[in-house]
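Every protein chain but one is kept in place in this view of the complex.
Chain nomenclature is as follows: A and B, assigned in order of appearance, with residue numbering initiated at 1 for each chain independently.
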Amino acid sequence: MSDPTRDPLPPPASAAPLDRLLAGPVRVVNIGLEQFATDLAGNGAAVVHVEWAPPAAGDTKLAALLAKLGS
Amino acid sequence: MSAVAKNEIRRGLYLDSVRLMQIAAALKSDVPGVEEAALMIGTPANLAILAAAGLIAGGVDAGPNDLVIAVCARDADAAAAALAAARVHLERRAARPAGATYRPRTLDGALATLAGANLALISVPGAFAAAEARRALGRGLNVMLFSDNVSLADEVALKDEALAHGLLMMGPDCGTALIAGTPIGFANSIPRGPVGIVAASGTGLQEVSSLLARAASGISHGIGVGGRDLASEVGARMTLAAMAALERDPTTAHIVLVSKPPDPGVAQRVLDRAARAAKPITVCFLGAETRASYGDRRVVATLSEAAERALGRPLAAALPELRTTNGRTRICGAFVGGSLCAEAQTVLRDGGLAIGSNAPIPGTAATRSHAAGNALIDFGADEYTIGRPHPMIDPALRDGAVAALLGQSDVAVVLADIVIGFGAHPDPARALARVVAAGPRARPLVIASVCGTAGDPQGYARQVATLAEAGIAVASSNAAAARAALAALGKPG
Partner (left out) sequence: MQLIEDANREAVRRIAAAEPVLIDVRPAGEVIPALGDRVLLHAGPPIEWARMCGPMRGAIAGALVFEGWATDLAAAERLAGSGAVAFAPNHHHGAVGPMTGITTRSMPVLVVENRAFGNRAFCTINEGLGKVMRFGGNDAEVLARLAWLRDELASVLAVGLRARGGLALKGVIARGLAMGDEMHQRNVACTSLTVRELAPALAQAAGSTDKLAAALAFIGANDQFFLNIAMAMGKAIMDPVRDIPGSSVVTAMARNGTDFGVRVSATGDRWFVAPVEMPKGMYFPGFSEADANPDMGDSTIVETVGLGGFAMAAAPAVAGFVGAGGAADALDWTRTMYDITLARSAAWTMPSLDFAGVPTAIDVRKVVSTGIAPVINTGIAHKKPGIGQVGAGVVRAPLDCFKQALVAFAATLGVA
């Protein structure tokens, strides 16, 4: 008899995104420290690294405005 | 000296005009003595342009199917060199993988490149973290938020928004997760197995999962919820959601929850929920005063006990047989993992010792250093990590404290944790071994444990061997190391 913990059925399409995440595999957008993306790729995970920079290149007034405009 | 114009006609050769202009630009910049150069298809209009630029060297017989290479140089030799260089360029085929240099600068740019993305791993400075997390949730992504210095209000709002959309919000201050077999952040290589872990602590998750791995078991998932999830304001929102998800997850047979002891209201909430769990569940409130105070047999107080409950059998625990020398009475610990420090405090406190720590558990005193008494210091605490890398990445501060302790004549045992895995220092055992090797011959016992597995880049066995070669006693778990310290002092553990 098969072990249900080893050969699970995939979750139905109506399952919550969280359940679909656990069914795997993770596909990651990495925003910040590049080492995380390198390690994920080294472990065979699909990952894209975002070259993040502070909004408005550090102009605090524009950045504050952008935060209020919720972009 | 007058300039020399030379032409070459290549019959039936077509190349895009942009490529031709690039080659012309290269001839002008790379070949000495070239004053003007052009490569053009031999249409009448182009021939007129070449003539106007002084590039035609007498009658040129070229038609629209021919390529005219035209150069004007300071002398005949330079002109010939230019024509030769043009020939080389025309043969060359640029080979570069497409998209090798593109790096998206935004989440939306990334989503345009990676189809089916389902998790955003965010580690930007705290001031920007909530906005990035909010954007990711808004795009339907689960989030792992490594950043800290996010406000409680933001944490609650982010978790509520995640829950409303059936998404996971791991964090803030979550550095470790394992989802569907993929380690994320500071995590270890752990085989798949039936135990699902929900952790409000990174090293707590690392230790439990590593113990299971070394006991030939494994985990289904390790879900981080962020260090503050069980604070009263957050109310264990994500913990409860993760527990429910593991109940639904067909690969999970036993659930383990790891956290520092929460406030009583939150603890009750969690335990009420655990009582109704559809699967066996073990709740580790790390450093809980006594198990009996919860009146719930699911509650354990150490990580190694949690692993044993999940395994359904005791962990192999051969303690190093150690004895201290006279006059040495103190146990001091220097830790990189906050939960490992808490677990060691738990074992020593329950063994009857008076303990101090900079991150004290219930029943231990607050202390800032190893100056006096039994003191266990967490070098990952805020006061040591402002403007510095975490000691899991760079253990220099911790190792320096160990060096200082080695010279203390009243210290019986020095406890230290070696945490390996992805993201961690490439060889923390060697760094500690060097400190011990350079220390005095008459010194405290050094008892360590390695949190990690054979599959980690550093290699569990190699780390153990490095420590052993330096005369460091290696226990089979962090809890076992603390028990060995008690035993070395002749105290029952």
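Throughout what follows, a residue touches a chain if its C-beta (ideal position, glycine included) is under 8 Å from a C-beta of that chain, and two chains touch if they have at least 3 such contacts.
Only a predicted model underlies this, so the values are computations on that prediction, with no experimental measurement involved.
Annotation: of B:4, B:41 or B:55, B:55 touches the absent chain (contact as defined above). Remark: the omitted chain is touched by one listed residue; of B:76, B:112 or B:152 this is B:112. The residue from B:22, B:293 or B:408 that touches the chain not shown here is B:22.
The chain not shown here is touched by just one of B:38, B:236 or B:270, and that residue is B:38. Listed by residue number, the positions of subunit B touching the unshown chain are 16-19, 21-22, 24-25, 36-38, 40, 45, 49-50, 52-55, 70, 94, 96-102, 104-106, 108-109, 112-113.
Even with one chain removed from view, subunit A keeps its contact list with that chain: residues 53, 55-57, 62-63, 65-66, 68-71.
One rule holds for everything that comes next: only the chains that are shown with their structure count from here on.
Interface residues of subunit B, counted against subunit A in their complex, comprise 103-107, 109-111, 113-114, 116-125, 128, 131-132, 134-136, 140-142, 146-147, 165-168, 179-185, 189, 192-194, 220-221, 241, 245, 248-253, 422-423.
Contacts from subunit A toward subunit B in the complex involve residues 4-6, 8-9, 16-33, 35-36, 39-40, 42-55, 67, 70-71.
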